[in-house]
Structure formats: structure tokens, C-alpha cells
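Working notes for the structure below.
So, subunit A:
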Amino acid sequence: MGVDIEKYLRSDKLPHIWCPGCGHGTILSNLIRAIDGTDIDPDKTVVVSGIGCSGRATGYLDFDTLHTTHGRAIAYATGVKLANPELNVIVLTGDGDGSAIGGNHLIHGCRRNIDLTVVLFNNQIYGMTGGQFSPMTPTGATATTAPYGNVDQQFDLCDLTKSAGASYVARGTTSSPRQLVKILKEGLNHKGFSFVETFTQCPVNYGKRNNIGGPTDMLEWQDGITVNINKWDKLSDQEKEDKFPVGIIHQNEQPEEEYTNRYQKIIDDMAEEGK
Partner candidate 1 sequence: MSEKKKVLLQGDMAVVEGGMAAGAEFFAGYPITPASEVAEGFAKELPKVGGKFIQMEDELAGIACAIGGSLSGKKSITATSGPGFSLKQENLGLGIMIEAPLVVVDVQRVGPSTGLPTSPSQGDVMQAKWGTHGDHPIIALSPSSVKETYDLTIKAFDLTEKYRQPVILLLDEIVGHMREKIEVPKREDVESIDRKRPEGDRENFNPYEFTEDHVPPMPDYGTGYRYHTTGLFHDKTGFPRGTSEDAKKLMDRFSAKLEENKDDIILYDEDIREEDKTVVVSYGSTVRSAISAVNEARENGINAGWLKLKTIWPFAGEKIEEIAKKADKIIVPELNQGQLIREIERHVKGRAKVVGINRYDGTLIKPEHVMEELKKEVK
Partner candidate 2 sequence: MARYEIRLSGAGGQGMILAGIILAEAVLDEDDLNVTQTQSYGPESRGGASRAEVVISEDIIDYPKVIKPDCLLCLTQEAFDKYGNELKDEGVMIVDERIDTSKADEKIKENILSLPIMKTAIEDVGMRLTANIVVLGVIDKYVKQIDSENLKNAIKERVPEDTVELNLKAFEYGQKLAK
């Protein structure tokens, strides 16, 4: 039984601006399926984005949507959520927006464990601005600002966010949409900072330049570099090299440890004392 995706879209704002073959549309439609599978009230949902191709996603979604400055979506979202904890707040960011300029806000959002669901569209490149490398571009890959091969190393964003305090960490790919819906849904339902990194293909600015091929080649390539988390620990170090585990990486259900709940406790205790 399919989900009526149209219901959640601002159809009059389509077609979207993304390139043919871009994976962002896949993330968006599966995010919608995930939202549909929860009992989130669409009238009480706010989606916040930053700058980049991922930033454009909010315009197409029929919720309260906020398209902010480069790297700061989590900071804006923190304000939206703290001011009204009843709201469901989702953040859509990219690998550049979220882990370069936005890196500081990412780790502090994790540290606070504030109830946001952060979906990071990881296409391993700065797509919107024409193909510069990002903190998620693999070493040795080619980009416009790394014409001789990328010297930088990548983050492991799931390790990073887990260490920083995120209570739900997951990784998915646009090549495995069913798994993606599942991990997004769990993240949405989770009370605390949920981080979902999603590999998505950028054929125009990454795939072509790095000889991976077209969109379908890139999806196959994604499958090739990812391993289900259930099987991950059984691999040898050599087998793990240049690969990433996918699925739910970390999950800790402790709603009382969520930021807005902890702050509310201060308010409630004070009100009690006042009586």
C-alpha cells in the first residue's frame, strides 16, 4: 500500500531544481513515507534547512519550513524547538552545510541531546556551488578545489555524532530506500538528538568528475561501499577499509535526558517551590 506523497508536498512549487539523477528526491520522498508512518501532526511540524542543494528541500515540503543561512540550521532549529517543545523539528542539511561550516552546531546539538531529527544529505561534495570538496569527500577524489586529488580525510559522521552525545545515530543510502524509511522513522520517533546520515548521489558534480558513472552506477557504487551493521562487526579490519556500516548504529532511549525536558524540569521545580 503506497503512501500518498503528494499530500505532503507543495505541488505548485514543483518541479524541483535538482538535477536529473540526483538522489535528494529519493531522500525527500522516503522522508515523507517515514513521516507518514508516524503519528506526527503535520500542523505541528517544522522543517529547517541550511544552504546548498539540501537546503532547497524545505521549499517543497508542506509544513512550517525555514530556509536559513549556511551551516546554522541546527542553531535555528534549537531555538524553534526550545521555544515550543511541542513542535516536531526536523533539520535537513548537507555534508558541507552540516559538517564544515555547521560542524560546531552539529556537535553541540548532539551534546545537548535536543529532540531534533537531523537528516544529513551526504553527496560528498559541495554541489550547489559547482563541485568543491567537503569534509566528506574521500581522500584522493577529484574536486574543483582539489584538482590533483583530495589531500583531506573524511569524518566518520556517525562516530563523531555518537561521541558528541547523539542518542540516535543511523546511516542509510539512496540505494536502499526501504532501509532508509525504517531508520528515518525510528529517528523521528526517538526523543532526543537523532542523526541520520544518508549517502546520496551527485552525478553531475561528483560522479562524473570521479569516473563513477551515471546515477545508477553511483547507486551500485553506494551498495559496494556499505555493509549492514549486523554484519559489520564480523568483518576484518581489511574488509572494513573504505567501507561504512549502514542501519541503526547507536540508539539510547532516555527521554528524560532530552534537553528541553531537562530545562522544563527547572521551570516546573521553580513553580512547585512557588506554591
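Selection criteria: all candidates are chains of the complex that A comes from, given by their letters.
The definition used in the following text is that a residue touches a chain if its C-beta (ideal position, glycine included) is under 8 Å from a C-beta of that chain, and two chains touch if they have at least 3 such contacts; residues count from 1.
Computed from a predicted model, the values in this text were never measured in an experiment.
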Touching candidate - 1 or 2 - for subunit A as found in this complex: 1
In the complex, subunit A residues that touch candidate 1: 10, 13, 42-44, 46, 48, 58-59, 62-69, 72, 75-84, 86-87, 104-105, 108, 263, 266-267, 270-271
